[in-house]
Structures are given as C-alpha cells and as structure tokens.
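Everything below concerns the one structure shown next.
Shown here: the complex without one of its protein chains, the others still in place.
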Amino acid sequence: MFFASDNAGAAHPQVMQRVMDANTGYAMPYGADPAMEEVRTQIREIFEAPQAAVYLVATGTAANSLALACYCQPWQTVFCSDVSHIQEDECNAPEFYSGGAKLSLVSGSDKMTPDALRARIDMENTRGVHGPQRGPVSITQVTERGSLYSLQELTALTAVATSFDLPVHLDGARFANALVQLGCSAAEMTWKAGVDVVSFGGTKNGCMGVEAVVLFDPDKSWEFELRRKRGAHLFSKHRYLSAQMAGCLDKGLWLQTAKAANKNAARLAQGLRSRGAEFLHEPQANMIFARFPRRVHERLHDAGAMYYMWECTLDGDDPDEMLAARLVCDWSIRPDQIDLFLSHFE
Amino acid sequence: MFFASDNAGAAHPQVMQRVMDANTGYAMPYGADPAMEEVRTQIREIFEAPQAAVYLVATGTAANSLALACYCQPWQTVFCSDVSHIQEDECNAPEFYSGGAKLSLVSGSDKMTPDALRARIDMENTRGVHGPQRGPVSITQVTERGSLYSLQELTALTAVATSFDLPVHLDGARFANALVQLGCSAAEMTWKAGVDVVSFGGTKNGCMGVEAVVLFDPDKSWEFELRRKRGAHLFSKHRYLSAQMAGCLDKGLWLQTAKAANKNAARLAQGLRSRGAEFLHEPQANMIFARFPRRVHERLHDAGAMYYMWECTLDGDDPDEMLAARLVCDWSIRPDQIDLFLSHFE
Amino acid sequence: MFFASDNAGAAHPQVMQRVMDANTGYAMPYGADPAMEEVRTQIREIFEAPQAAVYLVATGTAANSLALACYCQPWQTVFCSDVSHIQEDECNAPEFYSGGAKLSLVSGSDKMTPDALRARIDMENTRGVHGPQRGPVSITQVTERGSLYSLQELTALTAVATSFDLPVHLDGARFANALVQLGCSAAEMTWKAGVDVVSFGGTKNGCMGVEAVVLFDPDKSWEFELRRKRGAHLFSKHRYLSAQMAGCLDKGLWLQTAKAANKNAARLAQGLRSRGAEFLHEPQANMIFARFPRRVHERLHDAGAMYYMWECTLDGDDPDEMLAARLVCDWSIRPDQIDLFLSHFE
Partner (left out) sequence: MFFASDNAGAAHPQVMQRVMDANTGYAMPYGADPAMEEVRTQIREIFEAPQAAVYLVATGTAANSLALACYCQPWQTVFCSDVSHIQEDECNAPEFYSGGAKLSLVSGSDKMTPDALRARIDMENTRGVHGPQRGPVSITQVTERGSLYSLQELTALTAVATSFDLPVHLDGARFANALVQLGCSAAEMTWKAGVDVVSFGGTKNGCMGVEAVVLFDPDKSWEFELRRKRGAHLFSKHRYLSAQMAGCLDKGLWLQTAKAANKNAARLAQGLRSRGAEFLHEPQANMIFARFPRRVHERLHDAGAMYYMWECTLDGDDPDEMLAARLVCDWSIRPDQIDLFLSHFE
C-alpha cells in the first residue's frame, strides 16, 4: 500500500528492456546516439511539431530550471502558482539557473485563475528599472494538488501571458496523466494552447529518471544546449536516457501507464467518497487529497500503508477528527492494494 | 576498434544486473533507498574513512562542480592544470556552481609540478580585497593526458596547498585506473595524501552514469546536499544511481574493469612503440597520445577505427607525416580489437 | 512644492562643506582615509557598539544587498514585507548579490506583524532539502508606507526571528527619521532590539550619496569587504564618501535634518487632516499617503506641485472623487511650501 509518491515506484519492464537492449557495444556520447534521434522524431510527432527542439535530462527540476532559464532574464520574475513545484520543491534551482530571477506567486493554493494571474502581473508594473521585469508564466499540469486545467482554462491563462507579451512554460512532470484525462492531443495541450516550452515528464510515468524538454521555438536550441552542459546535465552515456524515453514512448506505453495510474486513483477516490472521506481538491488525475478520521489513519498506519499526512500529524486524541492525507497512485499500483487500503475504513 | 573515449562503451553486465534487480516494488526516494546505505558503507570502507560523507550524482561535471563549490567562495580562485577537465570541458560549470569563482591555470599542459603550483598561488597574492582570493587546488588523477601522479608527487602538490592553507579536490573521473596502476589504497591516494574531497568516477568505469562525491569532512554534508538539490542533481528514483554504484563496487568489479582498460591500453602502447610511434605523454593508464604516419591513420580510418586526431587533421599530402591521435581504452575493449588496430601499421 | 521623494533634494551645506574641505592633497584610497577612521568611531559611538564593523557604500540598494548577502545563503529565503524596497524597488539586486536566494513575502502591505511573520516562516518548513531554507528577516524602519515600528513591535519581530535562529537585517534608508520620532537611541532601535546588521541611510537625509552598513558581528567584516569589492562598490577616492558621512554626523546634523523632515511632514499631515483628507496609513515620519478630491489634485498639478499619484491616475470625470497621493518631505522642504501646498485645498 504505497501511496507516498509516484516517484518511488519501479520502472516499467518495457522501459528496462529497452535500456538493456541499448547496453551493447559503443554509442556516440552526449546525445549523438541513434536512440536519441528516434526519441526526437517520436516526440516531434507526438507534439505535431516537426521543428521542435527536444532534449533529455534526468530530473524534473533540471527540466524546469533549464527550460525557464531560456525564457527568463535575471532581472525578471516568473509568474506561477504559490504551490508550484518550482516555488516549493526545488530549493531555489529556478533562481540559480536564471541567475537570480524572482518568482511572483499567484495565490490560490492550486490552480491559477486568469484574473489572479492578470492581477499579479499587473502588480509587477516595474516602474521603469526599479522593480523586477515581467518574465515567463509557468503553469503546472497536473497541478501539485492533483487538479487539471481544461484546455479552455489553459488557453485563458496563456491569453493573459500573451496580452503582456510573456512566454509560457508548462511544468508537465505529470504531463501524460493530464493528457489522458483531458483526452486531447499533446499539441492541443501545449503549443496550440499557447505554450512555448514544456517539461515532459518520464520519471513519474514509468522511467528510472528522464524528462524531455520540448522547445517549440528551435532558435532556443543552442542556448538550451549550452545551459544544459553548464548545468552539468549533459550525459556522456546519453544512450541510457534515450533508451528510457524510447521505451516509454514505444507503442504508446506512456499513455497506458498514465491511464493505469489515473484509473487506480479514481478507484481509490470513489472508494474514499463512498466511505465518507472529504476531498480538499476534486480528484482529477493520480493524486488525491482526502480527509478521513484519525482512527482510520491509525489503522492504515499500523497496516503499513505509506502516504504523507497533509499539513497535520497523526498525534492527537480525538479518533473521529478528520485528518488529511496526500495519496498518490503511480503506474504500478495494483487494484488489490487500493481495495486493501479501503478495507481499513470498515 | 573504438578508441574515441571511455565514455561511449556499454555498462558492465554486473552493473546492469544490479540495476535490474533494483527494479522491483517501491523504494524511498532521494537517497533514502537501502542500496545507498550499502554504497555509503562500501565507499567508507574502501576509503578507510568511516565518517566520510558520500553522495551520488549522474555526471562527472556535476561531481566536480558541486565538490568544488563546497570548498570555494565566489571571490576565490581554483588552482588547476591548464588542461584540466574543469577548465576545458565543463562550459563554465565550476564558475556557475561556485557563483563566479575564477580558475587560475598552472601551465604545463599535463601534470602540475609543485614549483609551478606554488608559483601560481604566489602570483595570486590578492593585495587585500583587490585580487581574487586564493581558493582550492584541484588535481586530476589520471590526468587529461593519461598521466599519473605518484603518491610522492601527489603529496608534494597537496603540501603546497596546505602551506597556503588551501583545501584540495581530486578529480577522479578515472580514479580506479590510477589506483590499480599505482597499486596503492584509496586512502593513500586521497586523504592520507592530503586530499579533502574526491570525485570518484563510475561512468567511465563500467556504469551508465554515476559518480560519487566523497567528502572526508562530514561537516560539509548538509551544504553538499543543498547544493546538489539546488543544482537539480538530486534523483527522486535514486535507487538506480545506488544500484549502479553498488554493482560496480561489488566483489571489486571496479578494480577489475580499470585493470582491464589499463592492460589493454598497455598492450596498445607496446604495440605502437614497437611500430615506431612516438608518445606525446608517457602512457600510464588507459589513455594514450601517440604520433604515427598519416598513411597509417588513413588506413585505420578506412577500416572504421574510431578515435580523435589530436590537434591536427587527417587532411594533408605527406603520407609519412607524423600525426597525433588520442586513443582511449575503456573496460570493454577486446584485445583482438587492439591487435586489429595494430595490424594496420604493417 | 516638491514632494515626490526625499531622494531628489540637495545635500546639506554642512555635508558639502565637509566634502570641499576633504578635497585637498592626497589621501589613501579604498577606505584608508583619515575621515573614514573618524566616521567609524562616530558610528560606533552612536550605536554604542565599539566592535561593530562599519562600511560605506553609495546607494541604499548596495547597502541592503551586501548586508543581506552576508547573512543569506543562495538556497535560503529572506522574509520581508510584501512592499519592502528589497522586493519592489531593487530589480532583483538582493537575488543577484545573494547568488539566487528567494524573498518570502509577509503580506500586509505595510508593517509586518509577529503573527504574520511567524506564519510565513512556519510555511517555509523546507521539508529537508526540497524547499528553500529559512534565512534572514529584513525589517524596514521607516516602512515604505511611512509607518514606524515601536521598539516593542520591533522586538516582537526579532523575537520571532530568534525563535527560528534567523538573523535580522534592518533597512534604515530612513533610519534617522525613525529614530527621532521614537525618541530612542540607535542601540535601542538595533542591536538591543535584536538586529544584526543595519543599512544606515545618509542619501535621503542630506547627503549626495552615501549609506553606512553596520555589522554588529565584527567577524562578518572580511566577507563584507570582499563582497563590496566584488560588487564594484569599493570607492578608490573613498574620502568623498567618508566626508559626506562625517559632515552628516557632525554635531548631530543627521538628527536635525531628520527632525526637520518629520516636522514638516507633520505640519503637512495636520493641514491635510483639517482639510478632510483621508490617510491610507497613519502618518508617523516624513512620508504621507493621503486621499483628497480630484479637483484639489488638479489645482496642485496646475500650480506645479510635484508628487506621485498613488495607484491611481489624475484622469477621470468626478471632481470630488478621492484620489491618493504619496507625499514625501525631505530635510530641505520649507514650511512655506507646505502652506502653499495646503492653500490649494481652499
């Protein structure tokens, strides 16, 4: 019963098989391996973007920081949700990679609304050189609270950015989970919706550690390559990054793993709902924030269930007090584990 | 006949097996996996340093840059060889990670001598706040020209550093190749010789992409952890880094792979010598810089041999002109490939 | 009728005389001039801090950024008001000088309360290496909205910082204006209240361009000197900075100029109040935020009064609409100018 995160499960056998297959003979280093050529082609097809620049790095923070740095001057500010990963979970990596840019937070603790985004950008009116200059907007899809932006919502946000002539980054650590839920194309969820650069997650979706950065403006490619190398994120034995991503994309595996994770999360959500749990955010993808009684938490805890209490602790006296948990389903979670988890509510 | 680099070969089957074995169930992320505990213990034993802080990253540039940043203020200067990897092949990553420190180059185009190092440090006499302040000394072992520092030479260099109260970093991307050649212990080649922090290479020595950073002063550990995270080099699915390193260290594999590489390079060197090749640097480990006639290069080239011409090109008229090549043997090169290579000299 | 800012008035004749007196013969550069020795002694006496390190720079942003950088690691976050100068008016200089630290904003749009500060620090609970680490608290006295922290309020804030073991910076661009209003000693408003480092403003208080940084921990001095030089803020002909500050401190001029500014601001506030103006913030020092009818603004504008409309514009139809203005009195404003200003309300 592991619901602590989707970054702790194993990699999918198909991914690993591809890695093993790649482990033969010599391959040109630094991204000149044949599998990278294949990955580039596949991702361009997936995104219907034949000119896009496509690169691989090993961590989501690297993908986000390098992508943003290509669109952000050190004297600018990135507009993002106050609970975004770049704000809360990257230990100032975006500031580091951008050379000291600021993050301007859009309040709301989950999805940004166009009004809130516009108000925040308006507020950063810079007064000449005095304030930080307006820089990129970064949107997280799936959000850090497990929510989804509909295509309409996404487009409304990018329209705000565009009205200020600002570029848009999409943090897609859970890109596939969003995509399969929205049932749209990758192009629709990105460049057709006004996104300039995407962090396209592989790690949480069945890989060991690989993320793609997709820049729809190929003119950014050389700068990205230099920033990646200078950030120490260019792999010599790059074939193992390529192989992971190739294995993940092959035969649509990435969509299947995402569907599996979402489906199991839906099963869990439904079970929780029918057992009286309350939701902090409406479950939409593979991450659930639910409140249920302390005594259930205690039972689950004793049974070895792994998950994070959410802004509360297990300690306390009242067995009926409702306490929140964050529950994440990765691609490999089994339905019987969901059912076992739910059985502790009885 | 692949002699282009030791960063282009496959990973060793034992390493890959360990990675496959690790690919089951859930594991705590970010270095809290059990295999990391094992790796930490093993490396502390190897280095006879029970208190050492041990961390894994995926690239050699990350290992070097993060290690140096822990020992270098932004207003300082790193003393290193003018052909060191940190100077020539990291696209200003050390400057980036240190926040803008300078690199002060010790001329010589291969090994630093104590006199040259002392003279360079003397020159950086700072005049109060005006010049850059003296910072760490970085030594590469095996050097970028395939040379080795003897323990005596190493100690003489660190003694210079110590006389100025400066810390010492060892870039050991080819640590094992040096160790097996010197026939000494890891402790003798590092902290017993006055080294404070080591980049301990795995990638070139049979792994997919993993390097350890070993800090003999455990008080540096928290700073390293923060710098690693901020640099986006902390892996969530860390088990795959741990597994590589564990597989590499297990049953002394890392020493066997290094010995194999060195032995084959020695075979190649001997063959070249007997065929009249000249050496730019005396071959000592697994990297050879040799000069031989253009016509031989042409023959090798036609036969598909892969290696870099060294500061020259194949173009030219004189078939007898002596042209230099860099030839690197990785752990997986086969003796018959050496012999095939040499056969083109006939 | 110039109320646009206190950074636009002339320097006080006594300051200028001291500068002229300094302009003779040779003086040792870089702060080794005799006047700096005098300034250091005077500031140590004023602050009752015989060990304090005292340095001069030419701009308030330099003072703030360098002071903070000495107390802030790149992976940390500075806690400050959401309308602080370091957040709104320094174009990411604090981020630049700290190497990419973050600013965590305490909402309230003027003074921070201990509860709000504590809540903000609590929120930045870092979760190990993932979030930014907690760094210094920066307090502005006089605030950017013209408010004052009482000694009790100040101590309550620093107590919060201390409870998290965080250092405290005081942005005292208008230090003297606060001091004369509170009627306390410089020591009481700083180290006795728990402040570690002060930006002590001279520019707005009758100088051409000079600010002192006072570090109560002398162990920080060498780092500050290096940061100042590396930031290009060390003056060779330092005597002209020293002379300004010496002239400003001599015979308590700095207190007189601050009193004059505050007194005139009080005269203005009283006049505004009696004429029905509303105050956005209770006037306490030399900066007033007042709302009065558009028609009065228009009359003042026509008469050549200089000041900033506050988050509104003069354009509009309703002559009775209440519009806000920011009105700042510098040391040199004349009472008759106040009266002339007020006469336009009739």
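Letters A, B and C name the chains as they come in the text, with residue numbers starting at 1 for each one.
As a convention for this text, a contact is a pair of C-beta atoms (placed from the backbone, for glycine too) under 8 Å apart; a residue touches a chain by one contact, two chains touch by 3 or more.
Quick caveat: nothing in here was measured; it's all calculated off a predicted structure.
> Using the touch definition from the top, which of A:Met20, A:Ala159, A:Ala187 or A:Leu226 touches the missing chain?
Spelled out, the listed residue whose C-beta touches the missing chain is A:Leu226.
> In the complete assembly, which of C:Ala35, C:Ala62, C:Val137 or C:Ala269 touches the absent chain?
C:Ala62
> Out of A:Gly9, A:Gly60, A:Pro74 or A:Gly247, which touches the unshown chain?
Here the residue in touch with the unshown chain is A:Pro74.
> Which of B:Pro74, B:Gly231 or B:Gly247 touches the chain that is not shown?
For the chain that is not drawn, the touching residue is B:Pro74.
> Could you pull out which residues of chain B are in touch with the chain that's been left out?
Residues 74-77, 88-92, 95-96, 98-103, 105, 127, 129-133 of chain B touch the chain absent from view.
> What residue numbers in chain A mark contact with the hidden partner chain?
30, 73-75, 99-100, 128-130, 133, 225-230, 234
> What is the set of chain C residues that contact the non-displayed chain in the whole complex?
2, 4-5, 7-11, 16, 19-20, 23-29, 57-62, 65-66, 90-93, 96-97, 203-204, 208-209, 226, 229-237, 240, 306
Going forward, only the chains that are shown with their structure count from here on.
> What is the distance, in whole Å, between the centres of chain B and chain C, each centre taken as the mean of its C-alpha atoms?
Taking the mean C-alpha position of each chain, the two centres sit 51 Å apart.
> So how far apart, in whole Å, are chain A and chain B when each is placed at the average of its C-alpha atoms?
34
> Show the residues in chain A shared as contacts by 2 or more other chains, in ascending order.
In chain A, the residues touching two or more other chains are 90-92, 96.
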